[in-house]
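Here the complex is missing a single protein chain, while all its other protein chains stay put.
By letter and in written order, the chains are A, B and C; residue numbering begins at 1 in each of them.
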Amino acid sequence: MLEILQPDGSLAADAAAPLDDEETRLLFAALVAARAYDRKGTALQKQGRLATYASFEGQEAAQIGAAAALQPADWLVATYRDAAAMWFHGYPWMNLFLGRTGDERGGSPPMGVNVLPPSITVGAHMIHAVGLAWGERLQSRDRVAMTMFGDGATSEGDFHEAMNFAGVYQLPVVFLCQNNHYAISLPRAEQTASETIAQKADAYGFPGVQVDGNDLFAVHSAAQPATARARSGGGPTLIEAVTYRMAPHTTADDPGRYRDSNETEAWKERDPIARVRRYLESRGSWDDDRQAELETSAADDVEAAIAAAEDLEPLGPAEVFSAMFAEMTPQLVRQQQALMRYRDA
Amino acid sequence: MLEILQPDGSLAADAAAPLDDEETRLLFAALVAARAYDRKGTALQKQGRLATYASFEGQEAAQIGAAAALQPADWLVATYRDAAAMWFHGYPWMNLFLGRTGDERGGSPPMGVNVLPPSITVGAHMIHAVGLAWGERLQSRDRVAMTMFGDGATSEGDFHEAMNFAGVYQLPVVFLCQNNHYAISLPRAEQTASETIAQKADAYGFPGVQVDGNDLFAVHSAAQPATARARSGGGPTLIEAVTYRMAPHTTADDPGRYRDSNETEAWKERDPIARVRRYLESRGSWDDDRQAELETSAADDVEAAIAAAEDLEPLGPAEVFSAMFAEMTPQLVRQQQALMRYRDA
Amino acid sequence: MPEVNMAQALNLTLDHVLSTHTDTVILGEDVGRTGGVFRVTDGLQAKHGSERVVDTPVAESGIVGAAFGMAISGLRPIAEIQFLGFFYPAYDQVVSHVSRIRHRSRHRFTAPLVIRIPYGAGIGAAEHHSESTEALFAHTPGLKVVVPSDPADAAGLLLTAVEDPDPVIFLEPIRSYRRLQGEVASPPEPVPFGQAARRRQGSDVTLVAYGAMVPDALEAAEALAEDGHEADVIDLRTLVPLDLDTVLESVTRTGRAVIVQEGHRTCGFAAELAASIQEEALYSLQAPVQRVTGWDTVVPLRRAEHHYVPSADRIAAAARHALKGG
Partner (left out) sequence: MPEVNMAQALNLTLDHVLSTHTDTVILGEDVGRTGGVFRVTDGLQAKHGSERVVDTPVAESGIVGAAFGMAISGLRPIAEIQFLGFFYPAYDQVVSHVSRIRHRSRHRFTAPLVIRIPYGAGIGAAEHHSESTEALFAHTPGLKVVVPSDPADAAGLLLTAVEDPDPVIFLEPIRSYRRLQGEVASPPEPVPFGQAARRRQGSDVTLVAYGAMVPDALEAAEALAEDGHEADVIDLRTLVPLDLDTVLESVTRTGRAVIVQEGHRTCGFAAELAASIQEEALYSLQAPVQRVTGWDTVVPLRRAEHHYVPSADRIAAAARHALKGG
């Protein structure tokens, strides 16, 4: 397992930082912003303002370290737990919140943002990234598609088909598995008998690599060459980022039923954000003032995003019908009229 | 790749025959019988007496070498191309022919024969073997389930789920992949970028082994310990039997469109039956008289089987409805009555 | 008999069958340690062991395919799919294999398994958590399709499902898990398949519903009664087998029918019923059979979901329309 930045903020023996201090500060700011969003998400759900919310606390470095390897026009195809990566690649917090309030417009990021709405079904979306990568290549663009998914998703048949297509056609795809040790309640060891998830890439003829997923530098050090290789025609890579889901699966879940709080406590020591802060501080590149300023601005952004989301009027009855096709079918027009007539009566 | 019996009938250096002469003669007789059935199948199809027929010529040793490792109560779950293995494990030639004439009763082997009707869909049936193995274990019986499938089937998502479940629950399953180099027209190299199929087992935490699939001894040498290990709780095995489909995919196929006849010619040298005969002859255990006798009795069996199949009256209109449930639903009764009324009018 | 909700009724029944039917096994995602998303299998793994209440990987096709193999081997597996929207990866296993093995083998091999699936909208859940595609199962030959509407039926129909010699799709209305309380016999008593229940007696109009829509149909009947119209309310309980006779008897009396279905309109189960009613009772109809259904749209998310799901109000409006001759 590739490890570079240790929990105490020091570099592992013989390891070099893959980013300079300015780059590191930038990604650190993103980590902090992501956590602000995440904490807010959980809080809003408790107030009934969001539907169930899936926290990614503990997985920020895995997501942002990987997404930072993308170029702006690259594709990102990720899940309900990957808001940090999606946001980093351009998907506004506003849309992410909006989706969680229960509004389809959350799925509509601004033009130019090549991030699909988060996948709610487990496993089906990786092949979409494969298709995107394939389509880009056929259109002679050198875009890469990155797809993020959990350890649990590797049990689905669609994972296999996506990996296999990527290997057969040597497509520019990066598979980023966040092994956070659980699929809801099912521990990683009961999901598959293979020792690592990374080794599964061997079955598809391309490299797999396991990294400390709470280590921004390690994740980035794997993701950067993977995207570069993909872009230059070298084919796909599977990255297994070993991390941990600090919070319940979603706000509807009770982890006390399936895991020991000691385990969770132990992972606190491995927090992906604290170690970057320690690292920057040890290099004199960070201090409490900067931290306070960063936290304030992150909180402001998040507040503005939820306010904007909640300000929107819900979709009206007519709009339920209006995005099924480019043009409504006569049947949908009839149904829409029936609903409107009923409401007017 | 494990190789024992060479095309010229001699044993590979350092290799020992896993079967004594009597056992070998028994399996040889099965190989010859299977080929008689197969040739007849193709001939009958040309006469319009069978629907499309899928020849297994060249794959007899892979099938029978593996099936010979089963005990009578073990399960076999195989495909449209695995008639040799199914028959060897007790599924009558009559039923196999009957199915190919287009009659559901082909799917009903005698009680006690633990062989499912051949799978026509590619890939879905391996998990059935997994479930059977699991069910047997839960019922405290030490039966093994063997499943056979082609190289092409390994591309399906269900292959992955079956392998993964088998690994997670360490079930008594033997996966026997006949890599006959093609999925209809798609060559093996374009199906997956992995070097071998056997290595895919590593992704599921159990052993995979590649053997010469035209070598009865090699196949048996892999299958025998695999079933024994499975039976004693040691978990699953994947066996890749490297072989070749000598005939078209089915009688509806034209292999001239996708493969060179030179390739097929070259594989003739590797015929799985001829080499066993040479081996037995070299040991003085076989001669032309025995061969003639064997061929006659095989031909007789096959003739009797097709005669019995063709003697059956086709299912009548009432019977179309009568095997959907243990007891017909009122809807089916209505439909059955409607059809009978219409036919009587 | 104590009052329980539907989730509890199902839990009691599963506990009962695990205790009395040694050939039963439960398998699914998170059914063991957590007792399932809706706690329907709560406590069962602790009591009956992890061999018989199995937490599986996230692989719906694998779950159903393995349960199918188990069933052929002689067990009676009870598989759970977490939500109907996550059932589709298992579609091929069900339509190509589970539903067909009896026919394919002319009764030689059979698959007596139950697939329990929470379905339906009304709780403002995320996408894919609100599906009501029971018509897919009804359209697939060889499956029985059960949709209970209250705790007692849930228990009784589940018991029948487990004992049935054929595969049963058992759809549990999410919205009803905790909406209603009811008495459940202990041990539960089987409720036969193919016998609809008349939930209210009336002679002016027939309301036909199942699953989550039954309470709404009853609410609509109350509203109609306030206008002086008495509705016959029929709860189908099972879509396959279907108790068409009870429906026809009622419609022949009332001359008017409203079919309520949460699923999408086109080719939904309401279409089947409307087609059958006009086939068998055209000359009794005083008005077209009305369909109150979900629309041919994705089920909207939380903020607009109410525009989709049939309500008591929409049902009553359709009934009034029928009472006026359609």
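Going forward, a residue touches a chain if its C-beta (ideal position, glycine included) is under 8 Å from a C-beta of that chain, and two chains touch if they have at least 3 such contacts.
It should be emphasised that the depicted structure is a prediction, and the values quoted were computed from it without experimental measurement.
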item	value
Among shown chains, those touching the left-out chain	A, B, C
Residue among C:35, C:268 or C:310 touching the omitted chain	C:268
Among A:157, A:248 or A:272, residue touching the chain not depicted	A:157
Among B:28, B:80, B:93 or B:217, the residue in touch with the chain that has been omitted	B:80
Contacts of chain B with the absent chain, listed as residue ranges	51-52, 80, 99, 101-104, 120-124, 152-153, 155-158, 183-186, 190-192, 252-254, 257-258, 314-317, 319-321, 324, 329, 331-332, 335, 339, 342, 345
Positions on chain C where the hidden chain makes contact	61, 85, 88-89, 91-92, 95-96, 100, 103-104, 127-128, 133, 135-136, 138-142, 240, 242, 263-264, 266-272, 274-276, 278-280, 282, 285, 287-291, 295-298, 326
Chain A residues touching the omitted chain (full complex)	75, 77, 104-105, 107-109, 111, 116-117, 121, 124-125, 127-136, 138-139, 145, 157-158, 161-162, 164-165, 168, 323-326, 329-331
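Following the convention adopted for this analysis, only the chains that are shown with their structure count from here on.
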item	value
Whole-Å gap separating chain A and chain B, where each centre is the average of the chain's CA atoms	45
For chain A, residues contacting two or more additional chains	155-158, 190-192
In chain C, residues with contacts to at least two other chains	56-57, 59, 61-62, 89
